[in-house]
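In this view, the complex is presented without one of its protein chains, the others remaining in place.
By letter and in written order, the chains are A, B and C; residue numbering begins at 1 in each of them.
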């Protein structure tokens, strides 16, 4: 398992007139969590785009348990439970506030796609190698 | 069943550097679809907040099939399959582009909550009456 | 002078916890106003990008007089006071609510830039022709 954490300070633009963070912004928090996860293994989504691969989100499932509020310092926990199979990678996210209360969970599935031709492809090898150390080696 | 449609023109702010609408913005499209659905029966979410009830989103499940692009005129189809049971209401959304291709589906669950005390409550009676005509009457 | 109007319904995502539209969203309203202005002369910013020209915003000045609120149906008035000189075009925007109160004004300056090489260029000829009819012909 590959688990990372990153923190985000809630600014005013993220609130709505219910006085809490607008539900539609959590997809951004997951995105920030995934990018930081990559950065912690010295990888960047920018590197992936640079070799002609894009990673569109194909599925998101969010559950909203408690609201995040203005000035909260939330923690986005990003969990890769297993290495991607073929063109598909799934991240699980958990978002906590500064009282360590679980606010939200999100499951986000992305595909690896070759930008030229828009065909599904596998995870780039160098990323696979960087991630492999976090997962048990499967032997015959 | 209560089905309504509304159209949204994609403006530049909604795109990202993949050249398509950022996935995180679809939650807004569902929200616009729900608000327009209410408006078509002469109701408004503003009316609900005015009587002290809020409707937080508690669950969203989105599937992304094809991207929406800059200047697309998308149609958000909003479907209420059944009248809410107790404090819970679920909308199904389908988003189409101007070629009538299905781009995205979203299932959004909201609760009716009394703002004062934050306790779950039932759908307001006047809204229930307005919606009732769209659903078969269940008799014993 | 070339003057056009377009309407925008305020949805929840645009509000903040002050109970009004977040000030940072007005730049989007101006953008929607400009795009609709182009559309009314059968032109599209997409056409401009298609011929390799981009139009980055280089200056915005906004004045906030009254707040826009949830469910307001605002009118964005977009005014081109003069034809662009060289690579520079300036739009003036006025935003009104449904009571015809002036909420906001914005002056937005954009450049015409060749995407390849990022050099300043003139407005495309076909757009200039379409706009010319709205302005007095200057003769010697």
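Convention: a contact is a pair of C-beta atoms (placed from the backbone, for glycine too) under 8 Å apart; a residue touches a chain by one contact, two chains touch by 3 or more.
This is a predicted model, so every value here is computed, not measured.
Check each of A:71, A:101 or A:126 against the chain that is not shown and name the one that touches it.
That would be A:71, which touches the missing chain.
Which positions on chain C touch the chain that was left off?
For chain C, the residues touching the absent chain are 18, 20, 23-25, 27-28, 31, 54, 56-64, 67.
Take the complete complex as the reference. Which residues in chain A touch the chain that isn't displayed?
9, 11-13, 27-28, 31-32, 35, 44-46, 70-71
Where does chain B touch the missing chain, residue by residue?
Contacting residues on chain B, toward the hidden partner: 12-13, 15-20, 22, 24, 70.
Please note the rule applied: only the chains that are shown with their structure count from here on.
Quick one: report the Å distance separating chain B from chain C, using the average Cα coordinate of each chain.
29
How many Å are there between the centre of chain A and the centre of chain C, using C-alpha atoms for each centre?
35
Report the inter-chain centroid distance for chain A and chain B in whole angstrom, where each centroid is the mean of the CA atoms.
25
Counting only residues that touch at least 2 other chains, which ones in chain C make the list?
12-13, 70, in rising order.
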